[in-house]
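As you look at this complex, bear in mind that one protein chain is not there, while each of the others sits in place.
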Amino acid sequence: MRESWWERFLDGVADRGRDRLKLNASRDPVERVGKHCEALLTSVGEASGTALAREVARELEALDDAARLHLLQTLNVRFGPDREAILRAADAYRTEPSLETFLALSRAIEPPRQELFRRINRAPGGTRTLVHLRAHVLRLLPEHPELGPVDADLLHLLGSWFNPGFLRLERIDFRTPANLLEKIINYESVHAIGGWDDLRRRLQADRRCFGFFHPALPEEPLIFVEVALLDGVPTAAAPLLDPSAPVADPARAHTAVFYSINNCQYGLRGVSFGNFLIKQVISELLAEFPRLDRLVTLSPVPGLADAVRRAHDGGGPLGGQGPRRLLADHVEPLRQASGEADPLAALLQLLQQPRPDAHGEILAKPLERLTLAYLTRAREGGRLADPVARFHLANGARLEQIDAFADLSERRMAQSFGVMVNYRYVPGAVEHNHERYMADGQVVLARPLRRELRRLEQLWPPAEPART
Amino acid sequence: MRESWWERFLDGVADRGRDRLKLNASRDPVERVGKHCEALLTSVGEASGTALAREVARELEALDDAARLHLLQTLNVRFGPDREAILRAADAYRTEPSLETFLALSRAIEPPRQELFRRINRAPGGTRTLVHLRAHVLRLLPEHPELGPVDADLLHLLGSWFNPGFLRLERIDFRTPANLLEKIINYESVHAIGGWDDLRRRLQADRRCFGFFHPALPEEPLIFVEVALLDGVPTAAAPLLDPSAPVADPARAHTAVFYSINNCQYGLRGVSFGNFLIKQVISELLAEFPRLDRLVTLSPVPGLADAVRRAHDGGGPLGGQGPRRLLADHVEPLRQASGEADPLAALLQLLQQPRPDAHGEILAKPLERLTLAYLTRAREGGRLADPVARFHLANGARLEQIDAFADLSERRMAQSFGVMVNYRYVPGAVEHNHERYMADGQVVLARPLRRELRRLEQLWPPAEPART
Amino acid sequence: MRESWWERFLDGVADRGRDRLKLNASRDPVERVGKHCEALLTSVGEASGTALAREVARELEALDDAARLHLLQTLNVRFGPDREAILRAADAYRTEPSLETFLALSRAIEPPRQELFRRINRAPGGTRTLVHLRAHVLRLLPEHPELGPVDADLLHLLGSWFNPGFLRLERIDFRTPANLLEKIINYESVHAIGGWDDLRRRLQADRRCFGFFHPALPEEPLIFVEVALLDGVPTAAAPLLDPSAPVADPARAHTAVFYSINNCQYGLRGVSFGNFLIKQVISELLAEFPRLDRLVTLSPVPGLADAVRRAHDGGGPLGGQGPRRLLADHVEPLRQASGEADPLAALLQLLQQPRPDAHGEILAKPLERLTLAYLTRAREGGRLADPVARFHLANGARLEQIDAFADLSERRMAQSFGVMVNYRYVPGAVEHNHERYMADGQVVLARPLRRELRRLEQLWPPAEPART
Partner (left out) sequence: MRESWWERFLDGVADRGRDRLKLNASRDPVERVGKHCEALLTSVGEASGTALAREVARELEALDDAARLHLLQTLNVRFGPDREAILRAADAYRTEPSLETFLALSRAIEPPRQELFRRINRAPGGTRTLVHLRAHVLRLLPEHPELGPVDADLLHLLGSWFNPGFLRLERIDFRTPANLLEKIINYESVHAIGGWDDLRRRLQADRRCFGFFHPALPEEPLIFVEVALLDGVPTAAAPLLDPSAPVADPARAHTAVFYSINNCQYGLRGVSFGNFLIKQVISELLAEFPRLDRLVTLSPVPGLADAVRRAHDGGGPLGGQGPRRLLADHVEPLRQASGEADPLAALLQLLQQPRPDAHGEILAKPLERLTLAYLTRAREGGRLADPVARFHLANGARLEQIDAFADLSERRMAQSFGVMVNYRYVPGAVEHNHERYMADGQVVLARPLRRELRRLEQLWPPAEPART
C-alpha cells in the first residue's frame, strides 16, 4: 500500500471537516497558525480536530524562515507551562499529597505544546512535519537558546515514537526502488556520491548497504551504512570509492569496512540509531560471510586540523605545549623541509603546500602521533572532543589504526590534514570496551597504538586523569 | 521476516551480557524482580541493560497472581515520585523560574517507573510484556485502587506507542495465515466462533473481516470487526451466525452490518482504535461496493436487564417510577399473561419463562420502550450508562432501530432479555452527530425512534437536562 | 493479485465477444461442445476465439460422465490426425525432400486436437480445465484404451507447460493461508489428516512441509511432502502421527523423515515433480539443520499383500515356489501358531486374526524376508512391481530398513500387512545409486539388508538377471 490507510482516512475526514472549521483569515501567517494551534488544542470534534492538525502541519511546512522563528517563539511562550498554575498545583500537592493533587501537578507541568505536537502527529504527514520542525529548531538553537524548551519537548516525543523496536532494517542494493536510491545519493555526506554510476559501484557484489526505516516515514531512510568487503584493513579512502574498481569476490573477504555512516534526518538528532545499526549489520554480515574476522571502520577525524591549528596558537583542546613536546623526535626533519624551527609551525607550513603527501615520509609519523594525542587527550566538557570517536568508542569499538594521507579530498584535508582512522568492532569485546569507556572514559587501543601511547606519555605525561 | 531483527539482536546482546550481570539470587521472586528493576533503572552498560530488561520482562510474565500484586504495589511505592524531591524542585522553581529549575521539576515529577517501563519496552517482547502487565493492573484495580498511578503511567506510554499512524489495517479472510485465524477464533467474544467451519462461513464472499495490527505485536490483532453484506437491516443475530446459511452475492447488497467488534488486547483498554477501525472499514467497503447505502451495527445492550431489574427494585440508573410509567399502555396485557399487577414485575416474570419469545406480541413493545429509555436516560457519572451506546454515539452513529428477541442465546437473554439494537453510520452525518453527542450528550435517533421518544417523554417527562 | 490480469482481461474480451459468437443451440451437449471446438479451431477473431475457448472450457467442466466419454471419443476421431493427408504429405516429402514438404508433413501429423488444447489453455482457467480433463482420461483409459492418443497429446502439452523451471517451492506451516491448508487436509492420502488439530501438529517446530506451485494454478499445490525431525530412524508410523505427541527441539534432530509425499493433481500423472521436490527439500533442510545426517522416508509397500496372496495361490509377480522356500527357516513356528503346514497359508491365516501383531515374534522375520524378496524380485514388464520403490530408487535412494507392523491402520494392513520401509537418501551417493538403478535395475541396499539378501538368494537362487 503506497499511501497508508491512515493518511487516506484523515484526508477524507479533513476534507469533510474543513467546511465546519472556522479557519482564521488573518493575513499574518504567524498569527493565523497560532490561532489554528489554539483551536487544535481545544478541539473536541474529531474531524475538525484532524482538519486543523492537517492545516497546521501544512502551514508549518510553508512558513518562511523569519515567520517560522517567530512562530517557534510564540510556541515557546504561549504554549509553554503556566508558572502560576504550576506553583498553585505544587502548593495543593504540598498541602495534601494525594493522587489527585499529584496528577494535577503533573498536568500543570506538561507544556501544552506537547499535547499540540501529539495532535499534529495524528495529521497526514504529521510525523514528518515534526521531524522537519525540529530540524529548524536545531538550526536556530545556537542563536536562539530560548528555543531550548521547544527542542526538549520535540526530542522527548520523537524519542518515544522512534523507539528502536519499531524500526525495520533493510538491505539496500541495486534492486531497491529507484526513488529510495535517489535519496541515498542525496543523503550521503561522508563520501559524496557522484551519480547513478557511482552509486551502482557502491552496491555491487563486494559491497553492502543497510538502512533503518520507520513506519511513519515510509520510503525515507533514517540512517544508512555502506560497507566494503575486502581482504585487508584499508588505509585510504580512494580505492574504496573508485567507481571503476574491479568487483571482488565477497566470499573470500576477511574484512568488512564500514566506510560511511549517514544520519539522514537532522530533526532526529539525539535519537540514537547508529549503535543498533552497526551491531545489527555486523550480525547480518557474519551470518552471510562466516569468513569475516575483521570488522573495521574507515572514519574521519573531523576536529583534528582545528585542534592542531589552535595548539599552534597556544590553545584549544590540546593546549600548546604538549603537542610541541610530542614532536620532539621530528624537529630536525621538519625544520629541514620547511625552514621553520617550531615543529608545529613547520608541520602546518608543509601541510599547506599544494601536494603535502609529497612530504609523506616526514609528515606521516608526526601526524599519527598528534592524532593519537587528539583522540585520547582532547576533551571538551569532560568528554572526548571528537564526535566520531565518541560514537564508536561508546558503541564498544576500539581505536585500531591511524592512516595519514588516507583521504586527499579538499574537505578531508581541511578537516584532518587527510588523516582517517580505523575503529574496530571485535564482537566478543564490544560490551567490555563499551563499559570501560562509559565508566571512566577509557579509549581502548589496539596493541601497536598502546605502544605508541606509552611513548607519547613519556613525552607528554598526563597531568590529570583521562576524564576531567 | 518472522522474528524482528530487533528481537534477534537483543537476544544476542542479552546472551552475551548475562554473564556480566550480577543477577540477584534472592528466592523471593518479588524481591528479586524489584532488585532487577532497580539495577535496570541505573544501568549504563547497554548489553547489561538489555539483559536486565529481558530478565525483568520474563520474570514479570512468570509471576503468580499474589506475587504480581505485591510487585505492582512495590512499583507504586518504590518507583513512584519522590514527594520531598518534588517539593524541593517546586521551591527552586518558585525562587528562580529558569529553564533549568523548570526541567528539574519536570524530572522530579515523572515517576521513575515511567523510565523503567521505557527500558522494559526495549527488551525482546517488552511491548507485549507491558500490555500484559497493564491487563493485570486493570483486573486488580477495582479492589486495589492504589494501583491507579501505575495504570496511568502505563496508559500514557502505551497510548504514545500505539499511535494510530503506526497501525496497519488488514483484511482477514480464508487466505489469511492460519495461526492468525486461530487467534480470531479465540478472541471473538461477541458471538463465539465454534471452530474452523464456523469461522469459514464468517469469511465467505458475503462477509468481510478487518483488523488492526501494530509492528511491535506482529501476528497479533489489536481489534477486529466482522461485517455481513445483506439486503436489509437485520433484526436478529441467528441468521447472520448460521454456519450453513447460503452465501449471497455481495455485489447486490445494500446493507453492511457490523455485527461483531472485538478488542483483543485487554491491556490496551483506553487506547482507542474502534472509531478509526469502523470509519476506515466503511471507506474500504464503499470503495469495493458502491451500492451500499446502509451501514449499521447489530449491537448488544449489555446493561439493559440489570437496569430493568434494579428499576423493579426501585433503583439503578433508571430509577423506579419512570419505567413503570412507561409501561402504562401495556399494563393490562401484561397482567393477563402473568397475573402480576405491577407491569415491571409482570414483564420480568414473563421473561423468566422458558420461551419468553412466545409472549413476543405482549413483550416486544414494552421491551423496546424500556430500551429506548435506557439508552437515552440511563446515565452514570453524567455519561450514558451503556458502554456500547457510548462508543457508537461518540463515533457519530445514530440509534436506528431496537430489535426485541433478536438474540435468544443464554448470554444475551441474561444481559438484555435478548434485545439487540442497530446503530447506523450515515457518512455525511457522522461528524455532526459526533459533535452533538460530544457537546451536550445528545443521542441522535432515526425518525421512527424520535416519534417513540416523544410518546416516552409524555409518559415520563425529563426532569432534568439530558446530561447532568 | 488474487485473480491474474490475464483472467480478468479474457473475461472482459469474452464478455464483449459473446454477442458476436453464433453459439450453437443444440440440446445435445456433446454435439454442442463438438461444434464449439470446431469453431474454436478455425476462429481468427481474437475475442470471439477467447469467448469460444472459455465456453468450451466451461462446457467441458459441466459435462456428466457419459457425455464426457462421448466427447473424448469425438475428440479422438474428429480431431485426430487425417490419415490420407499424412500419406499424401509423406509422398510429397518422399518425392521432394524440401523444408516445405517436411513442414507440411509435420503439420499433417500433428493432431488438430493439440492446437485445440492450446487454444483452450488461453481461456480463463483453461490450464485447470485441461488438468481436470486429463484426470478424466486417465480414469477412463483402462476400459477405453482407444483414448490413448488423447492422453498422449495432453501429457505432451502439460509436460511442456509444467516445466520444473516454472515451479515455486514453498514452505507450508501454520502461517500459510488457511484456504491452502484446507487443501493440504484434503489432498493428504498417505496418512489422512483428521482435521485442523491434526494438521496443526504436523506443522509444528519439529515438522516441515514443502510444496510445489505453478503460476497457472495459483493456491493449488501440485505435490507436497511432510517431514518429521527426529533423533533416530522411525520403525512405526503411529508416533509420527500422534496429534498429542510432544514437540521436540528440531535443532537437536539427526534424522529427517519424509513420511508422506502426495501428488495432488491426478491429471498431471507422468509429469514428474517428486524427484525435484525431495532433492530441493533435502537441500533446504541441510541448510537449516546442519546436524542432520540421516534423510530417510517411512514408505508404504502398496503391492506386498496382494503379491503374497497371489503367491499363496501359485502366481503373481513373485510366483508360488520361491516365496515358500524363503520361509523354510520359519515353517515350524508358523505351523504351531496356526495349525497350517504350508508356511504361506500359515502366515496369511495369522495375519487375518484380529491382532496379528500379537504374533509379532513369529511373523516379523518372515514378513521382512518376503518384503525384501518383493522389493527386489517382483517385476512387471521388466521393471519393479512396487511403484513407491520405483520412485525412490530411481531418485537415487537406497532401501535402508524393513519395518514389520509399522502401521496397523486398516488400509496399511490390507495393502502390506502393516509393513512399511525406509528408503534413505545419502546426498553423496544419490547420483551413483540413480545410475545403477537406471542402467541395470539394481536395487541398492543398506549393509544389513545386503546380508539378508545373500541368505535369501541361498534359499531362492535368482534364475535370471535382476532385470528381464
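Read from first to last, the chains carry the letters A, B and C; within each, the first residue is number 1.
What we mean here is this: a residue touches a chain if its C-beta (ideal position, glycine included) is under 8 Å from a C-beta of that chain, and two chains touch if they have at least 3 such contacts.
Just so it is clear, the structure is predicted and the values come from calculations on it, not from any experiment.
The absent chain, not drawn in this view, touches the displayed chains A, C throughout the complex. Of the listed positions C:A62, C:V77, C:L169 or C:A205, the one in contact with the omitted chain in the full complex is C:L169.
Note on the undisplayed chain: of the listed residues C:K35, C:R58 or C:R122, the one touching it is C:R122.
In the complete assembly, the contact with the undisplayed chain comes from C:K279, out of C:K279, C:R309, C:R379 or C:R411.
Residues of chain A that touch the chain left out of the display are 2, 174-182, 195-196, 219. Counting over the whole complex, chain C has residues 4-6, 8-9, 12-13, 16-17, 20, 44-48, 81, 83, 86-87, 90, 93-94, 97, 99, 102-103, 105-106, 109, 118, 121-122, 126-127, 148-149, 152, 157, 160-161, 163-169, 215-216, 275-276, 279-280, 283, 428, 430-431, 434-435, 438-439 touching the chain that is not drawn.
Everything that follows uses one rule, which is that only the chains that are shown with their structure count from here on.
Of all chains in the assembly, none touches chain A and also chain B. The centroid of the Cα atoms in chain A and the matching centroid in chain B are 42 Å apart. Note: centroid distance chain A to chain C, computed from Cα atoms, is 61 Å. Averaged C-alpha coordinates give centres for chain B and chain C that are 53 Å from one another. In chain C, no residue reaches two or more other chains under the touch definition.
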